[in-house]
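So the structure is just underneath, and the comments pick up after that.
A protein chain is absent from this complex, but the other protein chains hold their places.
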Amino acid sequence: MDFEPKIIVFCCNWCSYAAADLAGINRMQYPHNVWIIRLMCSGMVHPEFIMDALSQGADGVMVLGCHLGECHYRDGNYRALDRSDMVVELLEDFGYEQERFHLAWISSQEADKFVEVVSGMVNRIKKLGPAGG
Amino acid sequence: MGRVLNIAPVSRIEGHAKIAIHLDDDGNVAETFLHVQSLRGFEKFIEGRPAEEVPRIVNRICGICPWMHHLASNKAVDGAFGVTPTPVGYKLREMCQVMAHISDKILHFFFLAAPDFVLGPDADYSVRNVMGLVKAAPELARQVVRMRQLGQKMLEGFAGRAIHPVAGVVGGFAKPMIEEERKELLCGARELLDFSRYALDFAITDVFAKYMDAFSDLGGIKTGFLGMVDREDGSLRLYDGKLRLMKHDASFVDFEGDDYTEYLAEHVVPWGYSKMVYAKSWDEGFDMTLTAPRGIYRANTLARINVCDKISTPGAQAALEEFRSLFGRPAQQTLLYHYARLIELIYSCERTIEILEWPEITGSDVRAKVVPKAGRGVGLVEAPRGTLIHDYTTDENGCITSANMIVGTTHNIAPMNMSVKRAASALIKNGVYSEGILNQVEMAVRAYDP
Partner (left out) sequence: MGVTAAMEWLGSCSGCEIAFLNIGEDLVPLITETLDLVHAPLLMDHKYFGQCGEGVTLEIPDAVIGIVTGGVNNREHLTVLRQMRKKCRLLIALGTCATHGGIPALMNGQDQQASWQAIFKTVSTDPGAEIPEVEVPPPLDRVYACDEKVKIDMQLPGCPPNPELIAELLVAIVEGRSPVLPGKSVCDTCPARREGRSVVGKVKRFIENVEFDPGEPVSGMRCLLEQGFMCMGPVTAGGCNGGEGVPACISARVPCRGCFGPVRKNGNQLLDMMNGLASNGIDFKSVVDRRSILRFSGAHGRLRPLKKRVAKE
């Protein structure tokens, strides 16, 4: 049977979630493997959320925020960027491949970019196989 | 094939084991096994760890003798990093180690073994235990609890923790002793020494006098012995020394721990997780047959009391002389493990006092300079249960690349199996057995304090 990964996508309310919404309104196709969790800002994604998602059955985790400089809380996405360095490093400590995490910036109008990055992620994780394995 | 009696768990011992007695069609003992049930993999999961962290990981191998693993490990890391602990650091470690022997021996003799003797091996299981002891001999029980606690509190007060210690560090010790601590420890150690003399007297009159004849042969086997002795004068040592491997005819060889693989090897059986250590240097292989054992020796208290030429402290030396005049050297009766344990209890108290009276013990130079590096180190101590060997190799970063451990109990796994067989075959005849009889089989194991 083909492996259908489960991808958790943390979106910030102001940009990336709006982009996902727009993709929906425009009836753009994107993989059904994606589970979106809306937060106010990408800066709110504590590394623990990411590790917990992986240890509880997700195969990959994405954090999508506003472009740098456009965060509605000024520097939330900078904090997300700073942390991502640590997250990537710690993923290995927790026994996961670094590819299981992905950070990207998407403005509220970039529905096509949203589809592109989540599809890319789904494809990469399909190749990688399940996280629990 | 007849039935199988499963004595599980073996109780009032400090580890996980079960005894299976296979009876033939006539109800006589066909085969017996002491199955060791647990395996955790410490040798492997310390790989990659910075070596200086390992002494505070491997102490979790055993919560009853954590100081032994802690210090054997520290000695192995000293070796790998090529550091020699400072004299004060060395002595502080040794003091903690002998002190840990004190509480352990009180625990084993009085909490675990004594109920068989004080209440009798055939007493009902619901009272044949320390709770029953409290009811049968309340004064003794209170005293025992207090003394054991005193030993633990002394260690905890000085070294922070009694169980799973942290104060031994590569290069020596984490903190010096101050004068106040010294005085307090001395006071406690003297009290413990008084108690240890009382304990031996109690055991001689109330236990051995009553039971020695009846049980002189319980689980009796004839084997060699392994234990640590002083490099110069062959006296009993627990923390540091050379090893002595004695045959049953009392001839022996001495060797340094570093060379352990030339003298000892481990036999693996498919029916138990514990390896069985045997004397490789005797060149006779491994065989647990009762009539013609090969390669079998024993470790732990009786072994140490047998292999040493003397004991450096007066009270224990006097007790050793009396012991030898009664039982010879080497003494073989399994129940004498208890006797030997109480002699060592006196030694441990006396040695603690000796160290505390050493004028430089309060010195501040407790830890040598340490530089992590590649190397190999073998660390040995005598644990209550036998010679403990930790053997580590490190990389240039000072992290563990491989580790091998020979744990005290494993020396006695083969002899315990033999003692069980011996005891069961002697006691169970034509299908007749009882709870009391099966408990006596367990008593043969309990003596070894596995």
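We just call them A and B in the order they show up, numbering each chain from 1.
Everything below uses one rule, namely that a residue touches a chain if its C-beta (ideal position, glycine included) is under 8 Å from a C-beta of that chain, and two chains touch if they have at least 3 such contacts.
The model shown is predicted, which means the values in this text are computed figures rather than measured ones.
K.L.:
One chain is left out of this view; which of B:Glu14, B:Glu94 or B:Asp449 touches it in the full complex?
P.N.:
Selected residue, touching the omitted chain: B:Glu14.
K.L.:
Would you indicate which residue among B:Val130, B:Leu186, B:Ile204 or B:Ala374 is in contact with the undisplayed chain?
P.N.:
Only one listed residue reaches the unshown chain, and that is B:Val130.
K.L.:
Check the options B:Val29, B:Val370 or B:Ala414 and report the residue that touches the missing chain.
P.N.:
Only one of B:Val29, B:Val370 or B:Ala414 touches the chain omitted from view, namely B:Val370.
K.L.:
Touch as defined at the start, partner being the missing chain; which of B:Ile163, B:Leu186, B:Ile204 or B:Ala426 qualifies?
P.N.:
Only one of B:Ile163, B:Leu186, B:Ile204 or B:Ala426 touches the chain omitted from view, namely B:Ile163.
K.L.:
Can you tell me which of B:Ala30, B:Ala174 or B:Met212 touches the chain that was removed from the display?
P.N.:
Reading the full complex, the residue touching the unseen chain is B:Ala174.
K.L.:
Residues on chain A that touch the omitted chain in the whole complex?
P.N.:
46-48, 51-52, 55, 82, 86, 89-90, 92-99, 128
K.L.:
Mind pulling the chain B residues that touch the left-out chain?
P.N.:
The list for chain B reads 3-16, 20-21, 33, 35-41, 43-50, 52-53, 56-57, 60-64, 66, 107, 111-112, 125-126, 128-131, 134-135, 141-142, 145-146, 148-149, 152-153, 156, 159-167, 169-171, 174-176, 178, 260-261, 264-273, 275, 277, 286, 364, 366-367, 369-372, 391, 397-399, 404, 406, 433-435, 438-439, 442.
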